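Take this structure, written in structure tokens, and hold onto it; I'll ask about it next.
Omission of a single protein chain aside, the complex is shown with its protein chains in their original locations.
When the chains are written out, they are named A and B in that same order, and each has its own residue count from 1.
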Amino acid sequence: MAQIEFQQVGKQYANGHVALDNLNLQIKDKEFLVLLGPSGCGKSTTLNMIAGLEEVTQGSLRFDDVEVNALPAHRRDVAMVFQSYALYPHKNVYDNIAFGLRMRKYPQQEIDARVRKAAQSLEIEHLLDRRPGQLSGGQRQRVALGRAMVRQPAVFLMDEPLSNLDAALRVSMRASIKALHQSMQTTFVYVTHDQAEALTLADRIVVMRQGVVQQIGSPDDIYERPANKFVANFLGSPPINFIDGVLMQGERGLHFRSGDLSLALDDETQRLLAGCSGRAVSAGIRAEDIDEHGESTDCSLTGDIASLLPVGSDQFIGLQCLGQSMFFRVGKELSCKVGERVSLSINRRRLHLFDQASGVNLKAQNA
Amino acid sequence: MSVQALGRRWLARHSVAPSDQRSAMLLLTPMMLVLLAVAVFPVLYSFWTSLFDIHLTRMNSVSFVGLGNYIQTFRDPMFWAAVERTAWFTVVSVLAIMVIATLMALLLNQEFPGRRILSTALLIPWAIPYVVDGLMWKWIYDSGYGALNGLLLQLGVIGQYMVWLGDTHKTLALICNAFVWKEVPLATILLLVTMKSIPSDLYAAARVDGANLWSRFVHVTLPAMRPGFMLVMIYEAMMAVRHFDLFFILTEGGPADASHVLSWHIYVETFRNLSFGTGAAVAYVLALATFAMSYAIIRLLGKRL
Partner (left out) sequence: MSSSLLFKRLALLAGSIVMLLYVLAPVAWLLSSSLQREADITSIPPHWIPHPPTLSSFKAIVAASTGTAPDDGNAAFIPSTAQYLLPALRNSLVVAAAVVLLNLLVSVPAAYAMAKIRYIGRDLSVYFMLATRVIPDIALVVPFFLFVRKLGLLDSVGSLIITYLAITVPFSVFMLLSYFESLPDELDKAARVDGCSRIQALLKVFLPLAVPSLVAVIMFTFLTSWNEFLFALMFTQTAASQTVPIIVASFTSDFTTSFSFINAAGVVAIVPPVIIAVVFERYIVSGLTAGAVKG
């Protein structure tokens, strides 16, 4: 199966709750697609639909251009890793991994070969005789991976598989999953609410919110050119800083104005937003978009330092400016103290501008 | 639109997979068959019977009387006497069961060596059939040679053997005792399970707040046990109202109707007077009373279930 496609797919429950609204998505063969969003956004629902565990209320779900809405889960060629691993408690590790192959009536020798190979690559060979109850969280997770791997499915589904692991394990498992994707050369669909995870793992990300797709694109696309305020806010740590204001025409051209603050815009932005003078906008400035070596005064923020947190090679500055708290990340070289008044120069090329009412990214819209 | 497509749309709107609906129907079929044939049919037929004047000896002259059997029942003083006895029996039984079972559950909730023996022993009354329970107590209550008489005589409480079951003032209470004895184990287990689910943190907090044993019981245990109490009370009340076996074994409704309760009344009407119509009517009145009673208990003890 090379392609999975959602055509105007919707899902509603009997009580009226809408889980998915008009989902249109084409999942490419062999890509690593991440469904990202807060809880209740519909990402797990989408995943379960691919698996056949949730019903499609409206629209058409197609595998290789054949509608599969009515195809039951046990007849689809998908494998899934669950958030809680869902290992069979009464079977040992070997039988857990072999179960799917046995249900599909593979010959015993083939099953044995595949199970042992997967166990080897996941370094759980020594656990084959144990029961899930005797394993640690990380070991169970690998068994769950093994169970899905041996099926060599057309699609590999993962529902927040790392969220139950401790932080250190999570980071190393991310790398393993990425490597797995490379070696298996299969389509991966991965659900998470962790934006850092999405950014590291994905070929493409689908950002969702309350059943509606916000943006589909590569990590770079999503991060650099967020389609709206929600996406801009969801990705990035610490979150993007927003300032509400207006676009105004001045002597040096279009600029952003909020109270006393005036931020000059670069040429490209001015060109794109030429017809937007007078529009109420929200300016978005990411924490790292400080132009440390710039000394321009026409695009800078001035405020009092409320907090100062050193983080390794950088430091986080909590700036009190225009009556709100903002967070920026600067290098260690900038020496300042809490309570001091500083001026931070903004990288104007990386300034985001969103329509205040709709949240839409104006630069992207007019590009 | 075809029926098939309509059906599929209905399923989709409720977010139900057609294959799931099929599987569920298949898995439910055996149970449905059994219940429909052997449970629903008798219930409906029984109600139907209650609307007729049916007598086993006059099966050729069956006439429809509508609610006539019910009216006749409500006019029958024997019926009301039976209601009164049933009510007495139920109330006393349930009270006794609740008190004894609560005490036992409190005891079993403690940790002490030999507790396992106690909880195993508790199962014995529960496991034996009511017939043997009746036979056992009948032997104990026997006015000529019974153990109750013997024990009381030896302890000097009485001067000579007394009549027990045969004494109309004592009959119902003695049957009550036999019933309570056998029902207590299940009630104890149910209450114990509820007790065990109370987080020990609550007791620790109460201790720190200065509560003694009695206060802890009143302010932590009792409130948390409300749903458990209600469940046990409703269940035991339902069991008491319908109980039949002991009344058959011990006294057959006597002596002089002292233990002529509703369930016995139904039995007599149906199988001795052979009047199926009225028998069925009384049975349905009993069923309704059971419903009403459960409802009353739920409302009385609060909405929390």
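What we mean here is this: a contact is a pair of C-beta atoms (placed from the backbone, for glycine too) under 8 Å apart; a residue touches a chain by one contact, two chains touch by 3 or more.
Being a predicted model, the structure only gives us computed values, none of them experimental.
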>> So one chain is hidden, and I want to know which residue out of B:Leu118, B:Leu222, B:Ala256 or B:Ala296 touches that hidden chain in the complete assembly.
In response: B:Leu118
> Of the listed residues B:Leu11, B:Ala173, B:Met195 or B:Ile298, which contacts the missing chain in the full complex?
Replying inline: B:Leu11
> Looking at B:Trp88, B:Tyr203, B:Phe217 or B:Phe248, which makes contact with the chain not pictured?
Replying inline: B:Phe248
> Taking the entire complex into account, which one of B:Leu51, B:Ala81, B:Leu95 or B:Leu135 touches the absent chain?
Replying inline: B:Leu135
>> Residue by residue, what part of chain B touches the chain that was omitted?
In response: 10-11, 14-17, 19-21, 23-28, 30-32, 34-35, 38-43, 45-46, 49, 100, 103-104, 107, 110, 112, 114, 117-132, 134-140, 142, 144-145, 147, 149-151, 153-154, 161, 181, 184-185, 189-190, 193, 241-242, 244-245, 248-249, 263, 266-267, 270-271, 276, 279-280, 283-284, 286-287, 290-291
>> Under the stated touch rule, tell me which residues of chain A contact the chain that is not displayed.
In response: 48, 51-53, 72-74, 76, 78-80, 82-84, 86-90, 99-100, 103-104, 131-133, 147, 151, 157
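Rule of thumb we're sticking to: only the chains that are shown with their structure count from here on.
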> Between chain A and chain B, what is the separation of their C-alpha centroids in Å?
Replying inline: 58
> Residues of chain A touching chain B in their complex?
Replying inline: 11-14, 54-58, 70, 72
> Within the complex, which stretch of chain B touches chain A?
Replying inline: 11-19
